[in-house]
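A single protein chain has been omitted; all remaining protein chains appear in their positions.
Chain nomenclature is as follows: A, B and C, assigned in order of appearance, with residue numbering initiated at 1 for each chain independently.
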Amino acid sequence: MTYTKLTNAQIAWRAAQDIEDGAYVNLGIGFPEMVAKFQPEGREAVFHTENGVLGFGQAPAEGSEDWDLINAGKKAITLKPGASFFHHADSFAMVRGGHLDVAILGAYQIAQNGDLANWRVGSKGVPAVGGAMDLVHGAKRVAVITDHVTKDGKPKLVETCTFPLTGVGCVTRVYTSLAVVDIEGGKFVLREKLSDISMDELQALTGATLHTDGPVADLSVPEL
Amino acid sequence: MTYTKLTNAQIAWRAAQDIEDGAYVNLGIGFPEMVAKFQPEGREAVFHTENGVLGFGQAPAEGSEDWDLINAGKKAITLKPGASFFHHADSFAMVRGGHLDVAILGAYQIAQNGDLANWRVGSKGVPAVGGAMDLVHGAKRVAVITDHVTKDGKPKLVETCTFPLTGVGCVTRVYTSLAVVDIEGGKFVLREKLSDISMDELQALTGATLHTDGPVADLSVPEL
Amino acid sequence: MDKSISTLTESVADIHDGAVLMIGGFGGSGSPIELIHTLIDRFRETGSPKDVTVINNNAGNGFVGIAAMIKAGMVKKMICSFPRSSNAEAFNEKFLADEIELELVPQGTLAERIRAAGAGIPAFYTPTSFGTELAIGKPTEEFDGKHYVQERWLKADFAIVKGQLGDKHGNLTYRLAGRNFNPLMCMAADVTIAQVSDLVEAGGIDPEQVITPGIFVDHVVEVKSPQQEEILVRTGAVH
Partner (left out) sequence: MDKSISTLTESVADIHDGAVLMIGGFGGSGSPIELIHTLIDRFRETGSPKDVTVINNNAGNGFVGIAAMIKAGMVKKMICSFPRSSNAEAFNEKFLADEIELELVPQGTLAERIRAAGAGIPAFYTPTSFGTELAIGKPTEEFDGKHYVQERWLKADFAIVKGQLGDKHGNLTYRLAGRNFNPLMCMAADVTIAQVSDLVEAGGIDPEQVITPGIFVDHVVEVKSPQQEEILVRTGAVH
């Protein structure tokens, strides 16, 4: 290993570069929320949160939280000009009805056909699903940000998910700590990789064949 | 014929007596709208109109209409304290979801099983249905006000409707110009009749058997 | 993020031949009369958009608005609940002459089908119309001993609506009962164009008072002191 994998912030930064000006965006709870920090200069995305807010901004200063003003992760938020409130059915009408331009979620596993598993790793413990199953079948584009492998080094990009599915054939792009991979026609198609990792090394860390259909660009991100 | 049939105003008055204090009520376009005039002293019903208003009052003075403030019949209305506006899907959620206490509609025919025909008399001309088909399957109680017979003397209360149906088995009470008739167990059950009309006369003007299951009260209304 | 458009003409320029077009309003209440008339003007000048399918509760009255669209010959089909009303001659004549198609939908079903389209619900069940001729050919199902008809979502290429306040993000409010179908249609069309009486900056509408969030709206055009269709109909105005 002569490469340094991206930090979570750098993965989030890379995902943020693909969000267009004026896009309506839902970021999953946790790591994906970080994407909001890295909106490119001159672009303005509008962030949606499932509990019923459109157009929220960053967290308020500690001590000035209003706990009626929170996001789906139950963190305190602030509003930007042009924000609006609505009830849960309208909120998921936005999701399910295809009104969001992009949803960015975390993942346990992503299969080469676009299947996503991100809500449960087994049958033990207390299950919880939240809005993930709605988001993956709603947003015009569903992307995943994730480490390329699990904590114990197993591939997260796989031929077939072994964990319970969140959605079938829903993911079209995966931003990992090593690469940017599109899902097209039931295949993983490599778009970008760290310049320091070889194709063989990357393939060895991936649970299904990585295809290419043109030049693979360098995955290049700033220090963060 | 030694009886005088009720006027429309008197039929509307009789129907109004059965509307309880605090009831949410939808009155069909035209003749049924008249029921609102005859709310008994001390009772306050809240009137719903399909286009999205709850709690409207009487018509404004001529010349002071605001044509953004109309009812389903496209007549100008006024608001009472406690009124609210909502969109059409919420309005019909109130209807279809069983939130209205009573809907009072006109009729071409009512069958003894509660079927109602009130939207179309044949297959010619321009058909129009409006909200009638929703109302008959939504309100907790669906009542009809009507002349007992058609203009050419044919029964409106019939064994089986011959005109196109508005709804199946939906009407539970009919206020006519001669009688008050409930629909129970697939039968017309006579509750009230004008004191001056005989049972035989009334039956002769009715297209299906009029049953009784107790005393038949006098249908008594004021001069109006 | 600025969804405002400065002229009515530009705002409807993309509406194409054969478009399925939702038009907000119920009678004259909440009817985007200036947008409609701008579209008619374009048709008269260019012959386009023709063969339009119009979705509205009614089929126009008098000689303005949807009635004028029909009279001008640009409407192929109406999807509505109540085409028969006073001063509806424009539709009546075309319909009786077999020159316009009609899909008649119960009013609540029309509203719910539009909302379903906006909410990503391809089909739902309603008791409305069960056992009537308007349910012929539709799947039915029994739930808990009651009978229901399956209805499909109703989508459009474009919606033109009338708001009261609009901001540059597309957030809208409505005036009185002018709300009616407008918020639903905003959700159900690929492209929604709103005329508003007052166009304000983002932040100019209290977030708690937004009725249509901007995500459902694509273009906003200001029409100060808009005309009221009902008054035009009553005064016999002709467009």
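Please note the rule applied: a contact is a pair of C-beta atoms (placed from the backbone, for glycine too) under 8 Å apart; a residue touches a chain by one contact, two chains touch by 3 or more.
The model shown is predicted, which means the values in this text are computed figures rather than measured ones.
*Asks:* Looking at the whole complex, which visible chains does the left-out chain touch?
*Replies:* The chain that is not shown is in contact with A, B, C.
*Asks:* Just to verify: which one of B:86, B:119, B:175 or B:188 makes contact with the chain not shown?
*Replies:* Reading the full complex, the residue touching the unseen chain is B:86.
*Asks:* Write down which of A:41, A:68 or A:223 is the residue touching the left-out chain.
*Replies:* In the full complex, the listed residue that touches the missing chain is A:68.
*Asks:* At which residues does subunit A meet the chain that is not included here?
*Replies:* Residues of subunit A in contact with the hidden chain: 49-53, 66-70, 74, 85-89, 91-92, 95-96, 115, 125-134, 137-138, 164-168.
*Asks:* Give me the subunit C residues in contact with the hidden chain, please.
*Replies:* Interface with the chain not displayed, on the subunit C side: 112, 116, 119-127, 141, 143-144, 146, 148, 152, 173-176, 207-209.
*Asks:* In the full complex, which residues of subunit B touch the absent chain?
*Replies:* Given the touch definition above, subunit B has residues 21-22, 24, 44, 46, 48, 54-55, 79-86, 89-90, 92-100, 137-138 touching the missing chain.
Please note the rule applied: only the chains that are shown with their structure count from here on.
*Asks:* Among the chains, which one keeps its Cα centre farthest from the Cα centre of subunit C?
*Replies:* A
*Asks:* Approximately how many whole Å separate the CA-defined centres of subunit B and subunit C?
*Replies:* Taking the mean C-alpha position of each chain, the two centres sit 30 Å apart.
*Asks:* Hey, how far is the Cα centre of subunit A from the one of subunit C, in Å?
*Replies:* About 36 Å, centre to centre.
*Asks:* Counting only residues that touch at least 2 other chains, which ones in subunit A make the list?
*Replies:* Residue numbers touching two or more other chains: none in subunit A.
*Asks:* Send over the residues of subunit C in touch with two or more other chains.
*Replies:* 115
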